[in-house]
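Complex shown without one protein chain; remaining protein chains in place.
Then we have chain A:
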Amino acid sequence: MAYPMQLGFQDATSPIMEELLHFHDHTLMIVFLISSLVLYIISLMLTTKLTHTSTMDAQEVETIWTILPAIILIMIALPSLRILYMMDEINNPSLTVKTMGHQWYWSYEYTDYEDLSFDSYMIPTSELKPGELRLLEVDNRVVLPMEMTVRMLISSEDVLPSWAVPSLGLKTDAIPGRLNQTTLMSTRPGLFYGQCSEICGSNHSFMPIVLELVPLKYFEKWSASML
């Protein structure tokens, strides 16, 4: 989950998020290079006593600073489009989980076999046990099997919250009357936190999401115990 003084993304838990992380590093590097080059040139311009007032042409440098940016943009666009298409790949999920947003909690439904559904409220700060995270813990976590493709269908019963889990690279708006689909695939077990990502009323900041990714055996045991 997020930690104090964090500057970058959370560690990636899904392959897509890994790709996005690397893409961001690549693009940010280009941005830093261009910015520092421009800053350097500006500082050079501002700290010289030399002047040149006669007009001249500059065909060579003009060509370079037209072609080079075009190449740089292509070098950004190609990985970007690759990831975009990767996100839309057809995958056959092994499990479907529905989440309905309410004011101000999430409810989850696992109805592939039996009808399992439960609500997930934030644990108030006064009731936190030692070591638990403020404003992030919930009473009932979303237990999911790891290393399996899960289809998440997100909707809402009243307001317009947004279901987000940054370490998996997920953020999907919950709209009443509409079922939004996103795909979840975790490469490792663990607890992954997210927070409601669209203003939806007074307790918008107090409806977090906690995913508990476990091996399939434990998931089956858990779902049997919840019924």
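Please note the rule applied: contacts are C-beta pairs under 8 Å (C-beta built on N, C-alpha and C of every residue); 3 or more make two chains touch, one makes a residue touch a chain; residues count from 1.
One rule holds for everything that comes next: contacts and distances are computed from a predicted model.
J.: For the chain not present in this complex, what protein name does its UniProt entry give, out of "Proteasome subunit beta", "Translation initiation factor eIF2B subunit delta", "Cytochrome c oxidase subunit 6B1" or "6-phosphofructo-2-kinase/fructose-2,6-bisphosphatase 2"?
T.: So, among "Proteasome subunit beta", "Translation initiation factor eIF2B subunit delta", "Cytochrome c oxidase subunit 6B1" or "6-phosphofructo-2-kinase/fructose-2,6-bisphosphatase 2", the name matching the hidden chain's UniProt entry is "Cytochrome c oxidase subunit 6B1".
J.: Going by the contact rule already stated, which one of A:Thr27, A:Asn140, A:Thr182 or A:Ser223 would touch the omitted chain in the full complex?
T.: Selected residue, touching the omitted chain: A:Thr182.
J.: For the full complex, which residue in A:Leu7, A:Ile90 or A:Leu227 touches the chain that was left out?
T.: A:Ile90
J.: So that we can see where the missing chain sits, which residues of chain A does it touch?
T.: Answer for chain A: residues 90-96, 98, 100, 109, 111-112, 115, 117, 151, 153, 155, 157, 172, 177-182 touch the chain left out.
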